[in-house]
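Quick one: structure below, then a few questions.
Here the complex is missing a single protein chain, while all its other protein chains stay put.
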Amino acid sequence: MSIRVGIVGVTGYGGGEASRLCATHPEFELTYVAGESSAGSKLLERYPGIGSLGDLVVQKWNPTELPKLDVLFASLPTGESKAALAAVRKETKIVDIGGDHRYVDGWTYGLADIWPEKIVGQTRIANPGCYPAATLTALAPLLANKLIEPSGIIVDAKSGVSGAGRGGGDSKFGYAEVNEDVAAYGLLKHTHMPEIASTISTIAGSGGGLVFTPHLIPMTRGILATIYCKGTATTEQCLDAARKFYADRPFVRVSEKPPHTKWTLGSNLAFVSYAADPERKLVMAMGAIDNLGKGAAGQAIQNANLICGLPATTGLAGAPLWP
Amino acid sequence: MSIRVGIVGVTGYGGGEASRLCATHPEFELTYVAGESSAGSKLLERYPGIGSLGDLVVQKWNPTELPKLDVLFASLPTGESKAALAAVRKETKIVDIGGDHRYVDGWTYGLADIWPEKIVGQTRIANPGCYPAATLTALAPLLANKLIEPSGIIVDAKSGVSGAGRGGGDSKFGYAEVNEDVAAYGLLKHTHMPEIASTISTIAGSGGGLVFTPHLIPMTRGILATIYCKGTATTEQCLDAARKFYADRPFVRVSEKPPHTKWTLGSNLAFVSYAADPERKLVMAMGAIDNLGKGAAGQAIQNANLICGLPATTGLAGAPLWP
Amino acid sequence: MSIRVGIVGVTGYGGGEASRLCATHPEFELTYVAGESSAGSKLLERYPGIGSLGDLVVQKWNPTELPKLDVLFASLPTGESKAALAAVRKETKIVDIGGDHRYVDGWTYGLADIWPEKIVGQTRIANPGCYPAATLTALAPLLANKLIEPSGIIVDAKSGVSGAGRGGGDSKFGYAEVNEDVAAYGLLKHTHMPEIASTISTIAGSGGGLVFTPHLIPMTRGILATIYCKGTATTEQCLDAARKFYADRPFVRVSEKPPHTKWTLGSNLAFVSYAADPERKLVMAMGAIDNLGKGAAGQAIQNANLICGLPATTGLAGAPLWP
Partner (left out) sequence: MSIRVGIVGVTGYGGGEASRLCATHPEFELTYVAGESSAGSKLLERYPGIGSLGDLVVQKWNPTELPKLDVLFASLPTGESKAALAAVRKETKIVDIGGDHRYVDGWTYGLADIWPEKIVGQTRIANPGCYPAATLTALAPLLANKLIEPSGIIVDAKSGVSGAGRGGGDSKFGYAEVNEDVAAYGLLKHTHMPEIASTISTIAGSGGGLVFTPHLIPMTRGILATIYCKGTATTEQCLDAARKFYADRPFVRVSEKPPHTKWTLGSNLAFVSYAADPERKLVMAMGAIDNLGKGAAGQAIQNANLICGLPATTGLAGAPLWP
């Protein structure tokens, strides 16, 4: 008997990617999709290639009048999730792809490759943000093994444009202005900073002084986090720690070479790598993901698998595009 | 004594390119810029690299309260030019980069490489559209020399995204949706079709049955028109005709190889080429331009040069970027 | 019992895409990979995200010393397939993704959406080229229903760069020169022209005077064929004919809007659409595919499914990326 799932926010990029993954998930049956701008239209008007799911009609989102669902994926604009998702009946498990429930009581922060055991058995999962997913996947083995100092970490991250959502009409996300451009933004105050800092403290027991600098680069998908830490570990110690930490984790690959975001394109994979210079007391960590995969819908499906008692990899075996 | 020029619509891509070209034009002094969305701000807030012109404050557009200007470049949204520009005093020459005055009485259609003699001495110039500029520059030598039939011409054109303007908030022009995509649009009814058809008839004396298919491709700048005509001319006859037709035209280059839009990037150049198969009664013509250069602001400056009695090349000598 | 498959030319883009699709194919077990430049290395050195298949060691290609294989996918450079594949034992079915066996005796031209019945039961399949796949999928319903004249067809096609293979070291395929550029190439003599012409004649019973113009545009994947035909059919007649022609074909979608290549990204889908102007005796057909999907490896897997007695869709259900 299949698991009935729904997606609210299906016309955004994150919600859309969730629908794409549901289309080939062997256990999930997508039976409900909701959205604001596209309510009343068929899903295939937004995603012509979505296949037989395309005949689903996008509903106007109303959390109190949902059909019976086993799992609801929510991908709503910031600030619109809290009240709405509180109104969903308890029998429906929720994975919130948006940011409103991260480090909120009653919700489990869903780092599915780092602490799957915390996720199994839960019913309310706050899916990690895209930047935190790339960053924390790279840092966790070092923090857990005390190979770096948990304070004073500098994260320099590069993201494709789909991370900004469908753009809301701003020409700064238009092709003409993004092509041939790179810039930093949100200096010293990006909303993902507290989420990263909290998780560092959770894993390491302490933290502080985190610096996080996101950049927008001319790509559709992908995030690379290049991270500078203090520590005297060697490159090999870091790689070994990561290999052990992720030995049973099917989606995280430890690379000796600097990872490419393209190695993850369209998949739920994460690649991590490390380079250290003990003389300079420097440890570099790198994490590469697809921001819509591991950084959003891929990890959301993985979390849903875990809370539904399925293997983490169910429906997520697709290999990344190359090239 | 310098020529005082103004630009209305300076915050759009076409108006902005006009300001960029004015910045290094030796005879034009840009003294007035107007725009809707950016009124009250300095020009450099939109164009940080514009140089000393950046201190100009963008004015709210009011055609009846203009400062004294010798030339006004207008780059207004479709439908907003006619009444507004009629209110500008006659002493101010106007080059309308927008489409409202093409083939309108009292305005000269400004194909500056094809009929500069019609432009000299005029005061109201309708600058050609970007697609027509690419198409007609390639076709004119063939039409003028009767090397092709003027009817049944098929124009398959490929344009960068800046031709759509700053996007008006549509995610379909966003980087995430344009990257890795190509599609046709405006099938059999694009607004540039009558403009092309009228000019074909003007040059050839007759016409009809024009087919024009524009495509959006993942580029910021550039238009390539690939044109299929009926005729029995040879490739060499076509190339020769074009070499003669453009012998005294500094901006049009005749290429034996299929032209690349990148050969024109950031310049006012146009490249044309031809390939014929007399057995099949086929003549192919190709025209490549920068849609913001020859397709908009470059040709507008060229037209302004002509109506001000300057050499056509004044301020337009910059070579295209490579790569 | 799984079907043992091998890939020669696995380090090229087409062969690599075949390996990606094999990674999640439920019936195919990839047991042999061969290549020239990468022989001796593990597959994951080329495709870090390929998963458990990554431990396969790339073999030096030797057609007379193959392991026992049920199916061999060949993606060899032009001119290198004929002698080599003749040496493969007859028990091994072959799908040649390269061009050497198209319209060659003893090989079936594998248009899997158009004539699957010709493919079932065969053992030597010549997979269609990428341009022909896009073009013929759009044209077949019109030709089969005599809605257009089979002669004088003009195909204007736009392709992403992966269609040119891994580039062979030519800077003209480098990012710096492809970005912000479009040009035609192979005017009036591209190698895919006879393949298209032969198939038109096969379907329609006659043909002639085909014009085919390929263009390289700044994309990695995707081909759009915009096709101009003579005929008096209406748009609706064309759409209807296509809907009927492809009613039982799971990979071809008939769209009322001009199709986008992005609708197919990473999938085996093809989108076709039509626009007609009976007064001008013009019928336009459009076909959009992923050149590595339907244009190469996707259709190759589909063909392999058919000759192995599997449903055509086996292992090919993945929906395209969006965005």
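For clarity, chains are labelled A, B and C in written order, and residue numbers in each chain start from 1.
Here, contacts are C-beta pairs under 8 Å (C-beta built on N, C-alpha and C of every residue); 3 or more make two chains touch, one makes a residue touch a chain.
Since the structure is predicted, the reported quantities are computational estimates derived from the model, not experimental observations.
Among A:Gly165, A:Pro259 or A:Gly293, single out the residue that touches the unshown chain.
A:Pro259
Among B:Pro77, B:Gly152, B:Gly186 or B:Gly318, which residue is in touch with the absent chain?
Checking each option in B:Pro77, B:Gly152, B:Gly186 or B:Gly318, the one touching the absent chain turns out to be B:Gly318.
Touching the left-out chain: which of C:Gln122, C:Ser151 or C:Asn179?
Missing-chain contact among the listed residues: C:Asn179.
Given the full complex, what residues of chain A touch the hidden partner chain?
154, 156, 158, 160, 176-177, 179-185, 187-188, 209, 211, 213, 215, 217-222, 224, 226, 228, 258-262, 265, 275, 277, 280, 282, 284, 286, 288, 323
In the full complex, which residues of chain C touch the absent chain?
Touching the missing chain: residues 13, 160-162, 166-171, 173-176, 178-180, 218-221.
Identify the residues of chain B touching the omitted chain, counting contacts across the whole complex.
That gives, for chain B, the contact residues 13, 16-17, 20, 23-24, 47-51, 162, 179-180, 220-221, 253, 255, 259-260, 263-267, 269, 271, 317-323.
In the analysis below, only the chains that are shown with their structure count from here on.
Do chain A and chain B face each other with the same patch, meaning over half of the contact numbers show up on both, or with different patches?
Counting which numbers both chains contribute, over half are shared, so the two copies meet through the same residues.
Can you figure out the chain closest to the middle, judged by Cα centres?
That would be C.
By raw count of C-beta pairs in contact, what's the busiest chain pair here?
B-C
Between chain A and chain C, what is the gap in Å from one C-alpha centre to the other?
The computed centroid separation for chain A versus chain C comes out at 33 Å.
Hunt down the residues of chain C that sit against at least two other chains at once, touch-wise.
179-180, 220-221, 259-260, 265, 323, in rising order.
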